[in-house]
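Excluded from the complex is one protein chain; the other protein chains are retained at their positions.
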Amino acid sequence: MDAYTFLLQGLATASEPAMLLYALIGVTLGTAVGVLPGIGPALTVALLLPVTYRLDPAGSLIMFAGIYYGGMYGGSTTSILLNTPGESASIITALEGNKMARKGRGGPALATAAIGSFIAGLIATLLLAFLAPSIVKIALVFGPREYFALMVLAFVTVSAAFGDSALRGLTSLFLGLALACIGIDQLTGQARLSFGVPDLLDGIEVTTMAVAMFAVGEALFIAGQRVRQDDEVTAVKGSVWMSLQDWRRSWKPWLRGTAIGFPIGAMPAGGAEIGTFLSYAAEKKLTKHPEEFGNGAIEGVAGPEAANNASAAGTLVPLLTLGLPTSATAAIMLAGFQQFGLQPGPLLFATNPTLVWGLIASLLIANAMLLVLNLPLIGLWVKLLTIPRHWLYAGILLFATLGTIGANPSSFELGMLLAFGVLGYVMRLFGYPIAPIVVGLILGPMAEQQLRRALSISQGDWTTLLQSPIAAVLLGLAALAFIVPLILRARGKGEVLSQMAADED
Amino acid sequence: MRNFVLAGLFAGAMALPAAADYTIIAPANPGGGWDQTARTMQTVMQEEGISRSAQVQNVPGAGGTIGLAQFASQNRGNPDALIVGGYVMVGAILTNNSPVSLADVTPIARLTGEYEAIVVPAASPIESIDGLIEQLKADPGSVSWAGGSAGGTDHIAVGLIAKAAGVDPTTINYIAYSGGGEALAAILGNQVTAGISSLGEFEAQIQAGTLRLLATSAPEPIEGVDATTLKEAGLDVVLENWRMVAAAPDLTDEQKAKISADIEAMVTSENWQKQLADKGWADTYLAGAEFDAQLESDIAATEAVLRDIGLVK
Partner (left out) sequence: MKRGRDTAALFIAAGLAVVGAVVLWDSARLADLGGYSGLGPASVPRVVGFGLLGLALWTVIAALRGEFPERPAQNPAPVLWIVAGLAAQLMLLHAAGFSIATGILFAFTARGFGKRNMALSLSVGIALSFAVWCVFSQLLMLHLPAGPIEQLIFRRG
């Protein structure tokens, strides 16, 4: 039998009514747990995996796929509506998505996220099904020096999210980099900046920091406002659905996000958040409505959300073809696969075709089920914003702390949540952008480790970074992205160029 | 809404009864070996009726020492609390100067274990462990080893190999990765000279012929594995990356006996054996005084090699 026969067979099994019910239950459970701030897809799948154990393999597989997609999508919902990203990959979604929600465009924001996730998931799963073995060969070419170059490019391009002041953007970034140094140095086992406190040895948890900065900091800032500003939340203005213009502005970002997210997810050390950063930067560059970025541009939701989902499917490439779990979520999925007697690895497609194609069919069905479940619910989700503010924010803090306590029930972690919440408040007060500090915390350690690994392998020879063609091209792109705006600004006389320069900050 | 109620009922029907007997601490993030061990224990204990309901709690960080410290301080005399741990913890306690050690909890039994495997990419010119050792002796810096975190089992194994080969362990060029997965990618991508990790991590690749297995750290050749042991190659290195379960400090003898009996019942169940087989883990169950003696000798040997590598002063 060839691949198509297996896939069709899998799809036929997965479309039986009982299977559809399991998919629905999986998606619902996944969404319900995934919406909690601070509980990302990894913990969602870990918590719910035992629920799938009692079913037969086919049912268990499809419920598992549903939980996975539900958990992924749940995080975006809270990012958009409540500005509380559940995991690092939906931080970028919060930037534009929440601005849209505040202007009464929460419906279109959720819709473009859901449809974008669906389309990205669909394309990426098909790519996974038919191209996985060849993609993984390309991904393996990436070694430490190539990853380091990719991180540098991400750093430079993501500075598009740094706001209008170079000083405050850089300060925020460097604070993030300083926080990133805390904990045991991975390459030598030395404890840095932990002052003998055991809880600091493992560094600052990115989700704790993101929830504190976004949810707690935001709540404090809004509570303290003496005059209610014009960013007052409007629940619904205009249609809950996407207008024709929304569609027109969304479809290209969906496809671009997929194109960026999938290969980065397929790289063993790519990381889902990098794809979202690059997609956001790309959309900001290409948009016809630059003035809307920072104020709720739909492209800034559509692209990163698609990139996030595509990269999630991308992580399945190394997982299935090499048995390489490249993210926490993938590691849990590996445990789940083993439950079904599926041993991922280079021989998987040959030795166990029924299960693999069953899984791929399940992913396709679960992805569609997510759309079926969530599109009608958008009207309901948006109603969340009509809850009176005192109950709404009390509820946000309840769930934000629940996520932190559930992930790690220590007073220390809650203390960090409080401390970073206050820091986030002070930063908002003085006009410091929030995104760079989180970006620094995420990218800092990755870039540092890859650079040190690259230099270890070359025994201290820095030219190794330019000897790899891929690394050299990526570094060249980064240099261009950094220098061109500087030149434009230096020459900038007149409205147009200074507008462009301001845009680059 | 109806869907949610339905799902709630569904999940509820499977998860009840509610009260938890054992709380198992997995001192790592979800997905890792300790987490999987804890969750497998949870499943087997519940299905075999050893525990009506068991909870798993993740307390990640610093090679398990954060979870260990929290476990030891919060559960003094609590007969319902268990923690999963392993050989990595032994090294982490030493490198992190952890105030809490395995002496502060009540080790119950070793559950599973894996041996280390030394591999090279299929395209590598190195054909045997002797060839690798020769290059290591000639120029230690030119042999880059990819493996798990600094001071972990893989790093310790490389230190032991260097020492046994008469090479100064401080000169090894060890590249630490956060998990077996990332290290494996680096090896497959020909980024490093050699790789070292648990045999299970490499097995599928070895079968597919993309990696060449040079040697294992087992005491005797492993059945079905076509490779020499380090010992046979003239390097006196035997290392097992084991996982264990421990109970809270300050338990009475009866409480300890009850837990030991429960764990033994779990290990001897068919269900546990099936789970081990599914996951490719070897059953290396060892309990009582024999386990205590094994633990002691492992701690002493590990401390010595970490000093040699320069990670412990």
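In this document, chain identifiers A and B correspond to the written order of the chains, with residue numbering beginning at 1 in each.
Everything that follows uses one rule, which is that contacts are C-beta pairs under 8 Å (C-beta built on N, C-alpha and C of every residue); 3 or more make two chains touch, one makes a residue touch a chain.
Bear in mind that the values here come from a model prediction, so they are computed numbers and not experimental data.
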{"item": "Candidates A:Leu11, A:Leu126 or A:Cys181 - the one touching the absent chain", "value": "A:Cys181"}
{"item": "Residue in contact with the excluded chain [from A:Thr157, A:Ser362 or A:Thr401]", "value": "A:Thr401"}
{"item": "Given A:Ala58, A:Ala129, A:Val152 or A:Val216, the one touching the chain that is not displayed", "value": "A:Val216"}
{"item": "Contact with the hidden chain (one of A:Leu11, A:Leu131 or A:Leu170)", "value": "A:Leu170"}
{"item": "Options A:Val33, A:Leu95, A:Met151 or A:Leu385, residue touching the unrepresented chain", "value": "A:Val33"}
{"item": "Footprint left on chain B by the chain that the document does not show", "value": "8, 11-12, 15-16, 18-20, 23, 53, 55-57, 141, 173-174, 310"}
{"item": "Chain A residues that touch the omitted chain in the full complex", "value": "33, 47-48, 50, 167, 170-171, 174-175, 177-178, 181, 185, 187-188, 190, 192-193, 195, 216, 219-220, 223-227, 229, 389-391, 393-395, 397-399, 401-402, 405-406, 409, 411, 414-415, 417-418, 421-422, 425, 429-431, 444, 448, 451-456, 459-460"}
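We take it that only the chains that are shown with their structure count from here on.
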{"item": "For chain A paired with chain B, centre-to-centre distance based on mean C-alpha positions, whole Å", "value": "30"}
{"item": "Contacting residues of chain A [partner chain B, same complex]", "value": "24-25, 28-29, 32, 42-43, 45-46, 48-51, 53-54, 139-144, 184-189, 191, 198-199, 201-202, 268-269, 318, 322-326, 328-332, 334-335, 338-339, 341, 343-348, 373, 407-410, 453, 456-457, 459"}
{"item": "Sites on chain B touched by chain A in the complex", "value": "3-4, 6-7, 10-11, 14-15, 29-32, 35-36, 39, 42-43, 57-62, 65-66, 69-70, 95-96, 98-99, 141-142, 144, 149-151, 173, 175-179, 181-182, 184-186, 188-189, 191-192, 203-205, 207-208, 210, 278-280, 311"}
